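First the structure, then my questions, so here it is.
What you see is part of a larger complex, with each chain still in position.
Chains here go by letter, A and B, matching the order in which they are written, and residues are numbered from 1 within each.
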């Protein structure tokens, strides 16, 4: 029989996995674990792992301590009086329960894997897209988890984005052109921004006027286009096809005109 | 063509519905449409979902589904209608996968779950709703990253918070879990006790076992 330690090191998903493997490989009765020898084998494994520079998580260390503690309790003579009060508690009982529970879920995991294997070779070819209108097709199926992820992504992006600060008092039209460049630069051409929202974002009357002039300037020079979905609807702003080419020039000329 | 069957309009509870169906469908037409809608949809369709959408008595739709399922199960059929996640879903039969592979290249290999991930999933499936600390406690490892993977793949979802100190988030398995693992519903999972028997049988030394007093296995629910 090969040594129980003749296994591929570090293949265990935690100490319970390792213990269970030691017990099952050696065909040990799990209800009567020879705690001394198992503890020794367990410690040998940890030592081998250390020699091979395999880092074991804290749980492995904690389990080692647990095993040693159980071993010492097994060695102590039992107090018959205490046993009467607490019941005859085998020091190994809790560990055995945990191992059995762990094994049950290992088996359940294998069952799931079997089921998954069958599913993987049963293919479907749904044709629902042929019966959906375009707008219905888009979009993600969302859960709360997606909501948190989205929130985190937005905050992350906000943190990394260089904010173009517009000072309140002496804001100018060229400032606002730069501001719009900043806002629109990374926006896809198809996406429209609400003009109202852009205005609401300004903190002073002067800033709003400059923004207004800057928008007029950029629309005139074909860097931006105005959109409106329906009559009296919100005015939107989109990048013009020539956004990249015309913006620089608009800025240069505005610097001269509006000083 | 099959003559329209005289079919009393019965709903699930076996009572006649008052509403007249909007489309007068004869049995053959209904069967054809049910087959078509199961074919096109990507998610399993529940029988009552079909009945409601087609404004048909649930019992009639149920009968059609039964008939369709039986027909597809014949050996000379390459497709099958299976009950998954409380609904019906059309797919190829697993036994023909070799032949299908010859026609379709790049069958997207499904992302395989690691054993730790599967164990965590099994744990959640049997103990749901369950918190992350409870999962870690039972598994005896720090593996919360596995939870994130399962959440990402929509195999588990949050299920409120547990009313204990710190109000930890509870997790449960999803419909997607049932779909991915081909389960009709959670009750189709074998009981945990069955896995225990399995484990004990693999124990070759037939030493007398102190019968465990309190069987910790629960029924799947």
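Convention: contacts are C-beta pairs under 8 Å (C-beta built on N, C-alpha and C of every residue); 3 or more make two chains touch, one makes a residue touch a chain.
As the structure is a computational prediction, the values presented were derived from the model and not from experiment.
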Whole-file subunit formula (labels as shown): A x1, B x2
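In the analysis below, only the chains that are shown with their structure count from here on.
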Separation of mean Cα positions, subunit B and subunit A [Å, integer]: 26
List of subunit A residues in touch with subunit B within their complex: 13-16, 24, 27-32, 57-59, 63, 97-98, 100-113, 115-116, 118-124, 126-128, 130-131, 141, 143-145
Touching residues on subunit B, where the partner in the complex is subunit A: 39-42, 80, 82, 89-94, 97, 100, 104, 107, 110, 113, 115-116, 118-119, 121-123, 125-126, 138-143, 151-152, 154, 157-158, 180-183, 189-190, 192, 195-196, 198-199, 202-205, 207, 209-210, 212, 216-217
